[in-house]
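What follows is an incomplete set of chains from the complex, kept in their original frame.
Each chain gets a letter, A and B, in the order it is written, and its residues are counted from 1.
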Amino acid sequence: MPGVPPARYGYLGPAGTFTEAALRSVPAADRADLVPYGSVAAALEAVRAGEVDGSMVPLENSVEGSVATTLDELANGDPLQVTREVLLRVSFSLLGRPGTRREDVRVVATHPHAEAQCRRWLRDVLPDAEVLLTPSTADAARAVSEGRYDAAVASPIAAEHYRLQVLASDVQDHEGAVTRFLLVSRPGPPPRPTGADRTTLFAFIDDDHAGALLALLTEFAVRGINLTRIESRPSGARLGQYFFSIDCDGHLAEARVGEALAALPRSCASVRVLGSYPRADGVPASVPAEAGDGAYRAAAGWLSRLRDGEG
Amino acid sequence: MPGVPPARYGYLGPAGTFTEAALRSVPAADRADLVPYGSVAAALEAVRAGEVDGSMVPLENSVEGSVATTLDELANGDPLQVTREVLLRVSFSLLGRPGTRREDVRVVATHPHAEAQCRRWLRDVLPDAEVLLTPSTADAARAVSEGRYDAAVASPIAAEHYRLQVLASDVQDHEGAVTRFLLVSRPGPPPRPTGADRTTLFAFIDDDHAGALLALLTEFAVRGINLTRIESRPSGARLGQYFFSIDCDGHLAEARVGEALAALPRSCASVRVLGSYPRADGVPASVPAEAGDGAYRAAAGWLSRLRDGEG
């Protein structure tokens, strides 16, 4: 498309991290300019400021748990929208400059989290190597490319970036860790429902009385909507005040989800809906027949006839 | 209105009963033809068949409880609509032919229920009178007018009908008994909401598991809708199957009531809504701010903007 400036997407940098890999997995990023930011806050602020069309940020890791900063930055400030999620299997590589042999590695650099996930492998395979820590795995890779260390434990994508050679793949101690990333943009129409969608929201409650959370969850349960994640977070405003970070099945364009969302103000002080988007795992929502859009249409028709006296 | 045939209303007869009094209290009955029927079933069937524009039937008495026949006849057969309720204080009179003196009364006739409610008065005031039973208090009054008995315990309206004289008023032993009547017509647009309305419905559940009734009531409770009467009735279809006769606050034209009704099919096998109508006692519904029509409009607007991406 000549004349159209390329899209720009931000991500939690630096270049060569898993977050960049997550962003590159999205078709929209194909011909886009990708801009690394030094923090989740900066990456999201760039979206709000219009510097980028969207930013990829990590939300949770199956080993490390939620990224609290991401939750807090999304819950506060101008509203943003989630348009996509990416699930990425965590897989580290040992990277060195071309020509490096594994047995020559004396100093390995990596991020503390990566070190924690690869400790046994490093002890077994490189028992004599010293391990140094860097602010990110990408920083480690860059340092290696600059000749400062012999090798880095980093994401495979860092090899490309810093023209390094893969000395070993899949070096993490445990298989199966997965990180979930969100692509966040300024508010706009949500992606179309696919039948396998997820909706992300924050619900703020004024006090911590026993019934507030129950009332909130009842609105989902009576409509047969599964929650896939719930986490209370201190709201920061004052001690004892909470908000709930909630992911549920379904799309806000669907009747049952829309009605549940519209009901939340009855039990919550405020609600922030971050949007609906296709589930990365493609698992279709299990919708009870009596809570599907067809059932809602039928009920609405029945109610309408009742109100018109044609019941 | 020349050329327009007068309206016709049925009621549980015979003439001169409290049900006729209830019907006469309704302005629409003013110039209408009033037709007594021998049973609730017949009075309602006449509505269904188009013989009358509506029928007045008793629903419950504060002393006697619900009139099961009325519940069952409304729950089965072609759907009907309740357009009005009437509350009538139960007040019996002792009626005799003009000229009769109370001390001359030797034989008193009345209906068994009236006899039960006036027993002490009769024993105290007319200790020597014999009490005979008739199928209705109106039958007793008619028999008195025909000279068969000396006096009748009947509704004050029966005095007019049978040209009798009131020998004593308010002869019931206990004050405060009230009967609630319903004016029933063929389905049509409901009366306009007044802010002090009631909605009457039947909910049929397929089995008696502990959660079915709870699920049903949850739909009312989450929307702040008070129930003013609930009663389980065997459905007749098979043992252990029930329906619930429910009165709730509010009008089906209101958002919270409409949404609650539309939700019932999620927990009920079927629902029959008999309509919304002004409360006879004029007590306005207590609507939580977050469940009022304004809150619903606001939530619908918010949801709509969210779906359009303008949120």
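The rule is simple: a contact is a pair of C-beta atoms (placed from the backbone, for glycine too) under 8 Å apart; a residue touches a chain by one contact, two chains touch by 3 or more.
What you see is a predicted model, and the numbers here were worked out from it, not measured in a lab.
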Total identical subunits in the assembly as filed, 2 in place: 4
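Definition applied: only the chains that are shown with their structure count from here on.
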Length of the line joining the C-alpha centres of chain A and chain B, rounded to whole Å: 59
In the complex, chain B residues that touch chain A: 79, 81, 187-190, 215, 218-219, 222-224, 252-253, 258-259, 261-263, 265-266, 273, 288, 290-291, 295-296, 298-300, 302-303, 306-311
